[in-house]
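Here the complex is missing a single protein chain, while all its other protein chains stay put.
Should a chain be cited, it is by its letter among A and B, assigned in written order, with residues numbered from 1 in that chain.
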Amino acid sequence: MKKFGALLVGLAFLLVGLMPSAGFSAKKGIVIGFTMSQTGKFNSESKEQFQGLKLWAEQVNAKGGIYVKAIGKRLPVVFKYYDDESSKDRVQQLYVRLINSDKADFLISPYSSGLTASAAIIAEQYGKVMMAAGAASDSIFNKGYTHVFQIYTPASRYLTDAMDILSKVDPKAKKIAIVYENSKFAKAVCTSAKEYAEEKGFNVVLFEAYDSGTTDFTSFISKIKATNPDAIIGGGHFADGETFAKQLFEQRVKVKLVSLLVAPAVPEFAELGKAALYVTGPSQWEPLARFRKEAAGSKGWYGPSSQEFIKAYKKAYGYVPGYHGAGGYVAGLVLQKAIEDAGSIKADLVKRALERMAITTFYGRIKFDTGKYYGRQIGHSMVYLQWQEKGGKMVKEVVWPLEAKSADLVYPFSKKY
Amino acid sequence: MERGKTLFWLIPFLVFIVALPPVTGSVTLREGIFLILMYVTLASSLNVIMGYTGYVSFGHIVFYGIGGYISFYLMLRDGMHLIPAMILGGIGAALAAFALGEAVLRLRGAFFAIATIGVNEAVKALVNNLNFIGGAEGLFFNFSVYKAYGGAARAIWFSYYTMAAVTLITVVASYLIKMSKFGLGLRAIREDEDAAIILGVNAKRYKSLAYAASAFFPGMAGAVFFFKAGNIEPHDAFHLIKSIEMIFMVMLGGYGNVAGAFTGALVYERLKGFLLVNPLFKNLHMAISGVVLLLIVLFMPQGIIGFIREKSKKLRGVLE
Partner (left out) sequence: MLATWLGAVLNGTLLGLLYGLAAIGLNLIWGVMNVINLSHGAFIALGMFAAYFMVHSFHLSPFIGVFAVLVMGVFLGMATYFVSLHRIISAPELSTLLATYSVSLVIIGLGTFIFTTNPRAIDVRMGALSIGGTVLPMTRVLTGLFSVGFILWLYYFLYRTWSGKAIRAVSMNRDAAELMGINTTITLALAFGIGVALAMTAGVLAATIFPFTILSGGGYELKSFVICVLGGLGSPLGAMIGGLILGLIENLITLQIPTSYVPFLEFAILVFILVVRPTGLLARR
């Protein structure tokens, strides 16, 4: 009997860890809560985003914090975060914990649209403002959430510029093959791209998905070749996009434009060597994109310039950031601006400030939809980059939009053979 | 102590756990316990086919996904209430298991394990391509769905109580199955299938029924979980690693034992929760889980409850 009692006590004791830690002291800082994917498939993107966010917090805290008018002093930023393992299982649990036990004032979303949608329910329920930093899907923004604000250009506008570029440089090129990874993000992007292409009078000769785990595209590429397209657009995430680009090169595919999601924007794409040459792709932000303070006017500009951001990031982490890093930083920056504008850390006041916001940062314009797609990003637009060769080295150049370009587009793609 | 008293402490203990969040009013606690309850449901139901019958269903999560998808689709398309949708999800999962069982339960040992992995991966790949249930994009609720339950806050409490009810039913059912003549037949199959057949056990029918029963409850758990999560995607619904976690829980507590599956799920959830949040271990929690699992398999294959049963004859009656 004694042993049995001990067993029961032991089992009950396990629950102790679940108890929220009691007692909280007076407000010493602004608590920002989030989960990141320290393990699992989103690990690399999530980590870079976190680094950007952390850089922002360090810079803010070095100045003593964010000035809050209602209190009349600067409040430092405090992070609370956990690992969500890139899986939906614990996202809600951890966000509830962040809000209730860690007393988070503001939230940053997990990486990816699926995890963000789960976290959004919790944020919405407690009326906490959540900056969606790694979620590009449109579909979460017409679901009735009123506290989620998107930093990225949404999926529906990711690849549409490719058609605009093509119309501009070669009005005769009309045949487009759209091939994409069978994943939530890529499918949303490519479905919108297809609609846009057809609207603009292009002929979509192939519209086909490939499985996420695909490593060998050889036969698929033969199939694409058979339709004889002028341009190939699509892709998905890094690994498949990189593989696809590599095999396009190996198979000597002669098309005029290749535009892929995600992969070309990642610096490691250069590991492909010549296969990377002249591949274009959309990017949320590029170090070379020249959004200038002067163009925005002194009033609309907020935060550091591109050069300042890149320099600080490089100093902290040793390399030039990609757009995930910039996105993380800007998520913090936008929140900071909203808190300053609201003069308070009350969620509804900050929400109101976000609704009104129309600023330009080194990352581009920021403005949020307040209509049916509440919280969706409508200010920011993509830039297009192309891998070019300079002095024997592979470099990313911005080729679109024309006002932000750092080099001219090399056209056609098949020039490289 | 007498035999057959396991539920006498297990049920009150479960009720005690379930009552903690409403009594303390802590939602943080509720989220933790929701997950524990779900794990207890998954482990207890897997125990029926794996522990009692001896068939290691490695891709068992497929039934959780099927139940989740069926109910989510019904709730989204027809605006069905969670409870009927959940029951239909459970029935769908059970029917799928029964049909599947007729084919794959002929396989034994490792072949069965591999076949179930294959089934899970095939279903996942298929769902990825079916556009009417969202394909790779998955399905999303509109936030207003929760209005029917009195707002999101209420809806989450409601899903908590629903999960609690599912868990209680699962634990009781898994106990009753074990103690019934049916359960005896299953255990005979586990010990020696050929001998059981000679003794007059309709092994084929028994196995299929056990498989269906062990699929019914995960189907319902999936329904509740994805209702609460607000969206469902193939990647989350048919997550093979979660299957293996279920097996881990059953092993940890004690194979074929009702109290064992319960204890295993509880200990596993707490262990993982601790590792994830602890600053020292959170980068290495996956590797540490691996080491712990290995130590259990090597040195305590009978699990926690099995270990106690070995050490104490008296407690055997209450730990079945």
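Assume contacts are C-beta pairs under 8 Å (C-beta built on N, C-alpha and C of every residue); 3 or more make two chains touch, one makes a residue touch a chain.
Note that the structure is a prediction, hence the values are computed from the model and not measured.
Here one chain is not drawn; of A:F4, A:F79 or A:F220, the residue touching it is A:F220.
The chain not shown here is touched by just one of B:A152, B:I247 or B:I308, and that residue is B:I247.
Per the touch definition above, the residue from B:L20, B:L107 or B:I197 contacting the chain not shown is B:L107.
Within subunit A, the residues in touch with the undisplayed chain are 39-44, 47, 182, 208-211, 213-216, 218-220, 222-223, 225-226, 238-239, 242-243, 246, 250-252, 268, 271-274.
Listed by residue number, the positions of subunit B touching the unshown chain are 50, 56, 58, 103-104, 106-107, 109-111, 113-115, 117-119, 121-122, 125-126, 128-129, 244, 247-248, 251, 255, 283-291, 293-294, 297-298, 301.
What we mean here is this: only the chains that are shown with their structure count from here on.
Annotation: 35 Å between the Cα-based centres of subunit A and subunit B. Within the complex formed with subunit B, the residues of subunit A that make contact are 1, 3-4, 7-8, 11-12, 14-15, 17-20, 38-39, 82-83, 85, 87-93, 96-97, 100-101, 114, 117-118, 120-121, 124-125, 139-140, 142-145, 182-184, 187-188, 209, 211-212. Looking at the complex, you find that subunit B touches subunit A at residues 1, 9, 13, 16-17, 20, 24, 26-35, 125, 128-129, 135-138, 140-144, 146, 151-153, 156, 228-231, 233, 235-236, 239, 242, 263, 266-267, 270, 273-274, 276-277, 282-283, 285-286, 308, 312, 314-315, 318.
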